[in-house]
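There's a structure below that I have some questions on.
In this view, the complex is presented without one of its protein chains, the others remaining in place.
To keep things simple, chains are lettered A and B as they appear, and every chain counts its residues starting from 1.
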Amino acid sequence: MSKKDDIDPENLPWLGRKLLWLDKKKNVDRIVYSLYAICAALFAADFFITKYITLWVERIPGFYALYGFFLSAGLVLCAKAMRVFLMRPEDYYAPYDVESEEFPEDQLERIDHNG
Amino acid sequence: MSVQTALILTLVIPFVAAILNMVLRNHDNMRDGMTFLASVLLFGTVVFLVSNYNNNANQAIMLLSVMPGLTISLNLEPLGLLFAMIASGLWIITHIFGVGYMRGNNEEHHTRFFTSFCVAIFATMGIAFSANMFTLFIFYELLTVSTYPLVAHKQTPEAKLGARTYMGILMGTSIGFLLVAVVWTWQVAGTLDFVQGGILDGKIAGAMVPILLALYVFGIGKAAIMPFHRWLPAAMVAPTPVSALLHAVAVVKAGVFTMLKVGIYIFGIDFLSQTGASEWLVWLASASILIASLIAMTKDNLKARLAYSTVSQLSYITLGMALATSMGALGGGMQIAMHAMGKITLFMCAGAIYVATHKTKISEMTGLGRAMPFTFIAFLIGSLSIIGIPPLGGSWSKWLLMVGAADANQKFAIAVLMISSLLNVAYMLPIVGRGFFLKAPVAAPVGAAVSPTSRFAEAPLLCVLPPVLTAIGTILLFFYAGQIEAFLLPIVSAQQ
Partner (left out) sequence: MAENFPVAFLFFAGAALLFAIPKGNSRAIFLLAVPVAAGLYIWSLPEGDLWTARVFNLDLELMRVDRLSRIFALIFALAAFLGNLYAWHVRDRVQQVATLLYSGSAIGAVFAGDLITLFIYWEGTAIASVFLIWARRTEGAYHTGMRYLIIQVGSGVLLLAGAALYWRETGSLAFEAMTLGSLGTWLIFLAFGIKSAFPLLHNWLQDSYPAATVTGTVILSTFTTKLAIYALARGFAGTEILIYIGAVMTVFPIFYAVIENDLRRVLVYSLNNQLGFMVVGIGIGSELALNGAVAHAFVHILYKGLLLMSMGAVLYRTGTAKGSELGGLYKTMPLTMIFCVIGAASISSFPLFSGFVAKSMVLSDTAKEGYYIIWAALLFASAGVFHHSGIKIPFFAFFAHDSGKRPKEAPWNMLLAMGIGAFLSIAIGVYPAPLYALLPYEVDYSPYSISKVVTTLQLLLFAALAFTVLVRTGIYPPELRSINLDSDWSYRMLFPRVIGAVSRAIGKIWTAMTGFALRRVNGIIAGLYRTHGPEGPLARVWPTGSMVLWIAILLAATLLISFIDLA
């Protein structure tokens, strides 16, 4: 995450200041590593708890973990491949579509900390 | 007052009003006030007839006997009463609107205009209360003739051309086909009276039935069944009050009314259903419904779009008759009332827009809704009724027609009704959507009546109030449609 020192932390909401912690790459890495650890622990848990089994596939150790990992990775790759056929520029349906329009300013209340 | 007197009065009132219009030609306010009075009186008389109507009593009156068995006579029956009530009731409102329109728009020849109007109403009452096909035919032709000067009112070459088309098709079809059909009917049946259950059963058979029906269908040019619909868009050159009352209510409804009368009282629903003679008409009416809607989509002139919408909606009624089921016929009768109320609203809104901005093209009406909210809300309500959205009257006639089609096992007709509703959405609601929610490409709309104190630029009150009233009327019709159905029920129940 790129850090832009364009805003004085004093101007941030209290919670926002606390969350600046996330601005540091090191901290993000910490989160990622803890995710790895939790995943490992969950996988291991399969060998210790008694599962209520309805289907035989559920007996496979770590079935849910593997299913979740590989199918969602497959989902992303598939979807990425679909872009080749389905992706079009934003103004493809213009002017019959809102995609290429700006949202009408009079219905917004934009307030930016940067002025 | 006896029923007979009242029946005669329905003809006398508009007739006298026509004469008084000429007498009072130099006193605008008195003339228009008098006509207003006449319209209220006429409506009152019709209401009196409706409330004193007894299905079993014979209340016919013979006015003139041309030759034995061929008379000019009047009679009461539910369909005619309904038609008369709609036409006379809407006459009041259209008259108010007409006065506002003619004055607000600085049109000329007011006397000729309002006189012809009265004559047209006279003819309409005659049609509504005709006791036989001969009488109906006479008044039918009178209606064509009396509306001719109204169509040609502006006297421009364009108006004259439109009026000529109008006259040509209506006269041509009525003489070329309808007259032949009437004479033929008289020949085979020996009578032209409207009789419950029809007069042709057993008198004519085989291929002759559909042929005779075709002569009637094409002869009744006022029903605007394709391909004899061109007169209706051509008649849109007339001032908007004429389009409103005559070409959304009186003239076109006279056409489909005649169509229903022929189906119910000349042929008889059961006879049509047994012989299957109207099978082809289901298809023709369906085609007419869809094609006219498709053409309407391509029209940028608001009145032309409404005219084609009328062509489409009239064919609903023809379809109802052609289905040859009691529900279909009832649905057709109901559609006469519902469409009249909805379409007159739309026409009057078109007129109000014209008076306020002199705009006729839909593409130029973008953004107008914010300046003319009442007109556009009335237009929205009228459109929704035409589409058949509850809680507006139009939904019930669609419902009955669908049930009728289900009874006749005409699934095709159900599909047509469904598609037609969607087409109606596609060509009606853009006017409202663009009017309210998009900004006009050029600054503020040019309003004839922009006042510095108001952000609205509506047409004069006399032009805005009538469509608002009829819009409310479409809502009321939703809730009181049951009474209309019950009132109409004798036209189909007696023969079962």
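Please note the rule applied: a residue touches a chain if its C-beta (ideal position, glycine included) is under 8 Å from a C-beta of that chain, and two chains touch if they have at least 3 such contacts.
Being a predicted model, the structure only gives us computed values, none of them experimental.
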Hidden-chain contact residue, picked from the options B:43, B:129, B:148 or B:316: B:148
Of B:179, B:214, B:440 or B:475, the one touching the omitted chain in the full complex: B:179
Residue among B:125, B:307 or B:384 touching the omitted chain: B:384
For chain B, the residues touching the chain missing from this view: 112, 115-116, 145, 148-149, 152-153, 155, 161, 163-165, 167-169, 172, 175, 179-180, 183-184, 187-188, 227, 230, 291, 294-295, 297-298, 384, 387-391, 395-396, 398-399, 402-403, 405-407, 411, 414-415, 417-418, 421-422, 425-426, 429-430, 433-434, 436-439, 478-479, 481-482, 485-486
Positions on chain A contacted by the hidden chain, ascending: 1-4, 6-7, 12-13, 15-16, 18-20, 22-23, 32, 35-36, 38-39, 42-43, 45-46, 49-52, 54-55, 58, 62, 64-73, 75-80, 82-83, 85-90, 92-105, 107-114
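Methods note: only the chains that are shown with their structure count from here on.
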Chain centre separation in whole Å, for chain B relative to chain A (CA means): 62
